[in-house]
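One protein chain is absent from this view; the other protein chains keep their places.
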Amino acid sequence: MLRYVIRRILMLIGIIFVISIGSFFLIHLLPGNITAVIEGPGASPENQAKLYKLLGLNRPIYEQYFVWINNILHGNLGTSFISQTSVATTIGNALPIDLEMMFLSQILAFAAAIPMAMRSARKPDGIVDRFFSAGSFTMLSVPPFIVVILLVLFVTYKLGIPHTGPSSYVSLRADWIGNLESMALPAITLALGSFVVYFRVLRSDLIATLQEEFITMARSKGISQRRIMWRHAFRPSSVALLGAAGVNIGGLLAGGFVVQYLLNIPGLGYTLITSINTDDYLLVQGIVLVVSVGVVLINFIFDFIINIVDPRISRE
Amino acid sequence: MSNTFLELEELALVEKPEKKKPLGPLFWICVGWIVLNIFGAIFANVLPLQNPLFQDYGTINAGPSLHHLFGTDDIGRDIFSRIVFGSRVSITVGFGSMVIGFGIGAPLGMLAAFRRGRFDTIVTTFMYILLAFPAIIATIAVLSFWTPRSVFKIILVIGLASVPLVYRVIRTATLSVATKDYVVAAKVQGATDRRILMKELLPNIAPIGISFLLIGVATVIALEGTLAFLGLSVVVPTPSWGNMINESRTVLQQNPWLAIFPSLALCFFLLSLNFIGDRLRSHFDVTEVKL
Partner (left out) sequence: MSVTPEKLLVVNDLSTTFATAGGPLPAVANVSFDLTRNETIGIVGESGSGKTVLSRTIMGLQPRTNVAVTGSVLLNGNEMVGTAESVKRGLWGTEVAMVFQDPMTSLNPVMRIGKQIDETLRVRLGMSKQDAKARAIELLELVGIPSPSQRYDAFPGQLSGGMRQRVVIAIALACSPKLLMADEPTTGLDVTIQAQILNLLDELKERLHMSVVLVTHDLGVVATRTSRIVVMYAGRIVEIGSTRDVFANHRMPYTRALLESSPKVSNASHTRLITIPGRPPNLLKLTQGCSFAPRCAYASDKCHQERPELQGADQPGHSFACWNPLPTTRGDSAS
């Protein structure tokens, strides 16, 4: 177990290093004079000096990296030349909204996927299973940006429910009921996408697990079907589910970006898109870095949870 | 083959005895749909379609009619024609990036699994590090900096981002085949590496590869839609399914058709690809067990 942990941590450091290199080089993809492009309309000798200090642009490239990473490790992601606000502050304000959205959507997705997968797996190819499976397969081909458009069409315009429409974001601190109402539509949209994946993964794993000998053994003890499903079948089947949840984070974030953009919810995604549209490159770079490291960290945590759930994994 | 009977009994015990699944009519309907779409994309210029860029201010936000089959958008362009032309971007990006992804990932994966040893260790470790990198975020990041955007850049970026995934799938598939008795036998008999790779391994992993390729194309097309939505795909007014849906959101209430038709086009295309991929996989998996 200890060896496993050390290996994983080394891997994590490697990955974060690669991410930092990737993020660092992003600005070098910009066409033309980098400083002019980054500063945008606010280009001035004064701003140029600031940028040189932040990015070390006049030094050799490897030194530039150290200047840059040193700034970041001190929490300095620079100040946007477009909006004149600190990149770190902007990200700090937006991030909790993404976290809340992801949290709500994952709760919804698991709450729906687990009981439905159990119901399906009990009688594979039964009527219920066929219905759920066909439905989830179809859903697999509907990307979140279509789901959200259809939901908006349906909920806001057909049912006429006002609160869920665009540009109605209410912050959690101001009014938590209002906040939940404004979060309902984005959370449901994201939950649908995750639910489909979780349902399918858990269903097929449960079916495989239910054919294992230890399930027959559990049956022979004379314990109830419900207990067999929850105590014996669910845990060994949930490894792939957790794996899927970990892998899903990236897609979930991208889906979240779209949903935020469409519903005007000022999370990271909304901020990212507006900064792309206003050519606010320092902010884009900061968001990319924070989000990538976040995803990798979440994956790392999921790996550990999987290990606790199934002790076989770290032993091999 | 020596204990067919035992296998039969085990088969019976596992509740779900399955024979090789037939592909079924739905499979061929999906294939037909994909072919039709590709045909439309290739010959959009010569088909009797209206100009997808022509703005008919006389009929704005019109519903479906005989003249405009799917209606018109907010500046009077024909939606049907735009969907057909829009499929060009989606299909090109979808297949193009998978060509790059497979062109690099598949040979590497096969070689690594076949050679094993240090080559395998190094490439696999490297790929797993890349794999942990959230590919979608990386794609968004690169495309937002690498301006001006073009279909070619989009294909290149998505294609490269898919390499580690393709590598993993192909390597795993090759590994499972490479340890089979007939491959070992071929090795022992002194067959050249090239021969084993081409004659023994390739035909056996091709079905898995093809099914993964189709599902990959579907994923990429959905991703292109997302990028278009974020304003990171091709520049308007070139139609693509994604930016048509994106444009529709401002006039959602007045003209829901503008959202619904491209969404349907996109979803049916993805559904067909996913269905074909899934069917092929289950079809060939069973054959593999029978071997």
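When the chains are written out, they are named A and B in that same order, and each has its own residue count from 1.
Operating definition for what follows: a contact is a pair of C-beta atoms (placed from the backbone, for glycine too) under 8 Å apart; a residue touches a chain by one contact, two chains touch by 3 or more.
Predicted, not measured: the structure shown is a model, and the values here were computed from it.
Visitor: Among the options A:L95, A:L150, A:A208 or A:V309, which residue touches the chain absent from this view?
Guide: A:V309
Visitor: Can you work out which residue in A:W176, A:F214 or A:F304 touches the chain that's missing from view?
Guide: Only one of A:W176, A:F214 or A:F304 touches the chain omitted from view, namely A:F214.
Visitor: Need a quick check: the contact residues on chain A for the chain that isn't drawn.
Guide: Spelled out for chain A, the touching residues are 123, 212-214, 216-225, 227, 231-232, 235-236, 309-312, 315.
One rule holds in what follows: only the chains that are shown with their structure count from here on.
Visitor: Whole-Å distance, chain A centre to chain B centre, using C-alpha means?
Guide: That pair's centroid distance is 22 Å.
Visitor: Report the residues of chain A in contact with chain B in the complex, numbered from low to high.
Guide: 11, 14-15, 18-19, 22-23, 26-27, 29-31, 124-125, 137-138, 140-146, 149-150, 152-153, 157, 211, 249-251, 253-255, 257-258, 261-262, 272-273, 276-277, 281, 284-285, 288, 291-292, 295-296, 299
Visitor: Can you tell me which positions in chain B touch chain A when the two form their complex?
Guide: Within the complex, chain B contacts chain A at residues 14-16, 128-130, 132-138, 140-142, 144-148, 218, 222-223, 225-226, 229-232, 242, 245-246, 248-249, 252-253, 256, 259-260, 263, 266-267, 270-271, 273-275, 278.
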